[in-house]
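Below is a structure I'd like to ask you about.
The complex appears here minus one protein chain, its other protein chains still in place.
We call the chains A and B, going by the order they appear; numbering starts again at 1 in every chain.
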Amino acid sequence: MTEKLITDIGGDSAGVVPQEGRDQLFWEKQMIATFNLLQVKGIVVTDEFRRTVEEMSAEYYADSTFYGRRLDGMVQLLIEKGVLDADGFDKRAEKILTAGTRDHV
Amino acid sequence: MSNDEHNHDHDNHATTREDDDLELTEGEARFLALKGLLIEQGVMTADEIRARMEFNERGSPHQAARMIARAWIDPAYKERMLDDTKAAAAELGIEATEAALVTIENTPERHNMVVCTLCSCYPRSLLGEPPAFYVSKAYRSRAVREPRKVLREFGVEIPETVDIAVHDSNADLRYVIMPMRPAGTEGLSEDDLAALITRDSVVGCALPVEPA
Partner (left out) sequence: MALTSARKKFLLLEPVTMSDQIAAYRVGDRVRILDIGKPGHVRTPTYVRHKTGTIERFCGMFENPENKAYGRWGLPSIPLYRVQFRQHDIWPDYDGTPGDVLEIEIYDHWLALAEEEA
């Protein structure tokens, strides 16, 4: 028996299905568009992204959200591919968060 | 929210303000860092991101609703939609980016519903971004094992005389459920019919709206 991937949850017991939703935030729309562009440009393949998420820890996955996984998986994959420098990325994100503003691009 | 910037050239400014009343979260900060680096490194431009967002906005439940309403009215179109959903979308000017789309018809004998247990595969060109319930771990876990119970949570009771088919969208196909046309809609126009077809009814978690 192969080990079960963290994403392989079909048939597991779980709570009530959430009926409440919310509209996508602007940055989430931008992020999906960014992800799509990486696909179209051939930099990221959907199955590579899925694999990157599957390689995350079970603890991370349990607490993660759809958009959170999309962002973290994309970043992880771009670091793996050498497109992104992990250290430079972390520093920049920290700086933006500290500044608390959106005018960075 | 009032918007007095209709004449402004850079519509991105107007949209950016959508979230300006929200505090910057760590997730958004990380995205802004990613976006900044990708642009600086010449991987993509801000204009490309903007254009792709606009393209993505075209995908909405209204697209699937238009197709299904047409199929309810035009049996030949319905045949074509069941036979080749992508080509049927193109007939209505809808550009489907999915590799393969399949339409599955609800019948008096069988109700259909869709889930992606492994991630959140979804026909975005025809339905837009997936709703919160569709991407939730609860739905992904339970829809394959206890579909009737899950549907009851949506307020949909499928009688024992009707079988349920659950479609796990786990690989390359993307699914559109064609609900049955409600009774009492004989005189309705195509647009009025389309208004009865909700996003959730195309996923199979709801029935079309009953006409007023």
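Rule of thumb we're sticking to: contacts are C-beta pairs under 8 Å (C-beta built on N, C-alpha and C of every residue); 3 or more make two chains touch, one makes a residue touch a chain.
Bear in mind the structure is a predicted one, so any value in this text is a computation, not a measurement.
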Subject >> Sole residue of B:Asp19, B:Glu105 or B:Glu146 that reaches the chain not shown, by the stated touch rule >> reply: B:Glu146
**OP:** Return the single residue from B:Met81, B:Leu118 or B:Ala138 that touches the missing chain.
**Re:** B:Leu118
Original post:
Which residues does subunit A use to touch the chain missing from this display?
Top reply: 1-5, 8, 10-11, 45-48, 50-51, 54
Original post:
Taking the full complex into account, what residues of subunit B touch the chain not shown?
Top reply: 99-100, 110, 117-118, 144-149, 160, 162-173
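We take it that only the chains that are shown with their structure count from here on.
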Subject >> Sites on subunit B touched by subunit A in the complex >> reply: 15-16, 18-20, 22-24, 26-39, 41, 43-44, 46, 48-50, 52-53, 55-56, 115, 117-120, 129, 131-133, 135-142, 144-145, 150, 153-154, 168
**OP:** Give every residue of subunit A touching subunit B within the complex, in rising order.
**Re:** 5, 7-22, 24-27, 29-34, 36-38, 40-41, 43, 50, 53, 66-68, 71-72, 74-75, 78, 83-84, 88-89, 92-97, 100-102, 104-105
